[in-house]
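Provided herewith is a single structure, encoded as structure tokens, for subsequent inquiry.
One protein chain is absent from this view; the other protein chains keep their places.
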Amino acid sequence: MSHAKTRVMTGNEAAAHAARLARVQVVAAYPITPQSPVVETLSEWVESGELPAEFVTVESEHSALTVCITASTVGARTFTATSANGLAYMTEQVWWAAGARLPIVMGIANRAMAAPWSVLNDQQDSMSVRDAGWVQLYCRNNQEILDTLVQAYRIAESLYVPVMVCYDGFLLSHTMMPVELPDPDTVDAFLPPYHPLTVVDPDDPRNIGPVTLADPRPDAEGVARNGYMEFRALHHRALLGALETIERVDAEYGAATGRTWGGLLWEHRLDDADVVLIAAGSLGTQLTVAADELRDEGMNVGVLGIRSYRPFPAVAARDALDGRSLALVFDKALSYGHEGPICSDIRSALQSRTGAPVVYGAICGLGGRDVSPADLADATRRAVADRAAGIVDREPDWINLHLEEDAR
Amino acid sequence: MAMRDDTMHEIRWHGRGGQGAVTAAKILADAAFGSGWRGVTSAPSFGAERRGAPVTASTRLAAEEIRVLSQVTEPDVVVVLDESLLDVGKATAGIKPGGVIIVNTTRPAAELGLAGDFRVVAADVTGAALEAGVVVAGTPLVNTAILGSVAAATGLVTIESVAAAIEHVFSAKLAEKNVAAARLAFECTSR
Amino acid sequence: MRDRSHDISMSRPAAGEAGRTGDWRNARPVMVAERCLAVRQGTVTCQICWVYCPDACIAQGVGPVIDLEHCKGCGICAEMCPASAIQMRPESVHGVCAVEEGER
Partner (left out) sequence: MTRITELPTDEVVLPGNRACAGCGIGIGLRAVTKALEGRLVLVNPASCLTVLGGMFPTSSVAVPWVNVAFPSTAAAAAGLAAGLRATGRADEMTVLAMAGDGGTSDIGIQALSGAAERNDDFIYVCYDNEAYMNTGTQRSGLTPRGARTTTTWTGKRENPKDVPRIMEAHGIPYLASTSAVFPTDVYDKVVKARSIEGLRYIHMSTPCPSGWQFDPKDTVTIGQLAVETGLVALYEVEDGAFRLTGRSASLARSGKRKPVADYIRMQGRFKGMAEEDIAAVQAWVDQRWAGYIARHEASAGESTGA
């Protein structure tokens, strides 16, 4: 800690610094806005010798994650980053990395999905692969990006699951703010070397990730080995185990650096709050400003931030929301034809719980639509009024929406 | 009215792609951090930038960590790198009452036709850049020089912190010229 | 107890992964040793049957040895043998009413 220093940098630079501090050995990435500066920075450090790693300048995102998959298979610590359509293009490999139980860490500079084209922020990209078996952590600011990426390697390599560290495109990726760089020795002590489960050795040959039947099957000695479903159950168990690991790793990181980020969830003025505002990422940061304003008006408002979206901390969220009157969930993504994904998860966490708050959803910030703390405060006032009117089921509130038909 | 953290100052930059407005916004954030502001952010106008097209960028300064990440719509300070942007860029939009607009121009402030509840500071920043030799491919670059004008006109950052922040970005030789340009502009800008 | 949540799908090599693939055969290769070039020359020569066996079911030798537990009966060895030293004999001989005694 004595050598920690603070610099003003973008979220992308913070991500690159995290990969360097984690001593990644293989980096592969393909350019896409707004992620590109991460890999530009890393390639510069690899070329200058500042980062002793292999940098593979792949021809697609599919190949970027592929390179990480096989490099991780032979025991190298790997890093890649992408956004939006890049993530969609590598989706096949997103599943592969998780199913193969490889502790790959990937930065996601969250960006809206095309069509129509948008390079700006929302969280539809990463939310759309939430079921692929990765840990997904969302960051509030650039310091959290750096710290979470370093933590991600500890989490990934303890549980043999890949980790996606998500941060809002432009809002964090391109916005500069002060970031304290931990001392490399501190990170080294926190992050032991990676020991792969996979064995790649001509003297002890194994066939990794072969066709695996539905039912258990005997090996050459007649011992029954797992079927596909058993492996999936174990994978699920590892993700559930991540609930404890994420909290513990955050606490240990705090002991090493003096900074923690709340583990699974974080809160702001939640203690006596009657109305709880919920979001993931930088939107949560803005919610704290709105909450402070509403507190000044005498409204009992607090914020519950989602740091770990997968695994979803259902029990912790339920406990945090117990006895409140209203939970207002702000999503920067949408499950089309239904509602915001975080809103659905909060509802399911609270399901059949007596004393649970009414849950309202709000959709905001799609395709980079600006949303200010004032907008968030207004949405909260509307929700509180609806709640007071006794409304239980409410359509999601689309913040700052200006449809032509409404103008007529 | 936009909500903001107490004591937060919001600066909006107007430039053209290639003029370095985004870099200026970044250097100002760094200088502000060096001047003791604990909360600083700087952001480009989000999306693709193209050479010559009008671009904006923003810098925020505060005593505490900044939690507002949405766009700057009611700036305290507007900085215009190129006088031609006054017409096309809606440079005065939303300026907070009592705010200031700093314009790189050879004309006096009164002749710029800018009226409102804000102070207009005119400075020949291009002249400072030329004098200091900050010229790339025959074109004077004003983005570092104008930081001197911002320091002078707003008092939000010291000229020494601007110099230090410039030195973080450029090699020693280039930094020397750019710092000289900023100092010249600092001297020539009304307080 | 070991933490099994880290188990991954990773196979170890062994012969007979598909079981006794010798069961797949309709016809079996039968070596007529006196015709085999290697046997006749008393040295490891020719070995064409060995090199062309897709399943590595033939061991090199002075008189190559066929693994009938796993030989699928493709017949390449018999087809390619320059001395016609391998013959494919039907596994079962079908008749109208009765089963005749075959080679087995």
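For reference, chains read A, B and C in written order, and residue numbers begin at 1 within each chain.
Operating definition for what follows: contacts are C-beta pairs under 8 Å (C-beta built on N, C-alpha and C of every residue); 3 or more make two chains touch, one makes a residue touch a chain.
Quick caveat: nothing in here was measured; it's all calculated off a predicted structure.
One chain is not depicted; across the entire complex it touches A, C.
Interface note for the absent chain: among A:T10, A:T41, A:S72 or A:T245, the touching residue is A:S72. Where subunit C meets the omitted chain, the residues involved are 9-21, 24-25, 44-48, 50-57, 60, 67, 69-76, 78-80, 88.
Listed for subunit A, the residues touching the missing chain in the whole complex are 25-26, 28, 53-54, 56-60, 62-63, 66-76, 78, 92-93, 96, 199-202, 205-213, 217-220, 225-226.
Criterion: only the chains that are shown with their structure count from here on.
Seen from the Cα centre of subunit A, the chain whose own Cα centre is farthest off is C.
Our note on geometry: subunit A versus subunit B, Cα centroid distance of 34 Å, whole angstroms. Between the Cα centres of subunit A and subunit C there is a gap of 55 Å. Separating the centre of subunit B from that of subunit C, both taken as means of CA atoms, is a distance of 82 Å.
Touching two or more other chains at once is no residue of subunit B.
Counting partner chains per residue, subunit C shows two or more touched chains at no residue at all. Residue ranges of subunit A in contact with subunit B, taken from their complex: 6, 8, 33, 119-121, 141, 168, 170-172, 174-178, 282, 285-286, 288-290, 293, 368, 370-375, 377. Within the complex, the subunit C residues that touch subunit A are 4-14, 16. Those residues of subunit B that touch subunit A in the complex are listed here as 1-5, 26, 29-30, 33, 38-44, 46-48, 65-71, 73.
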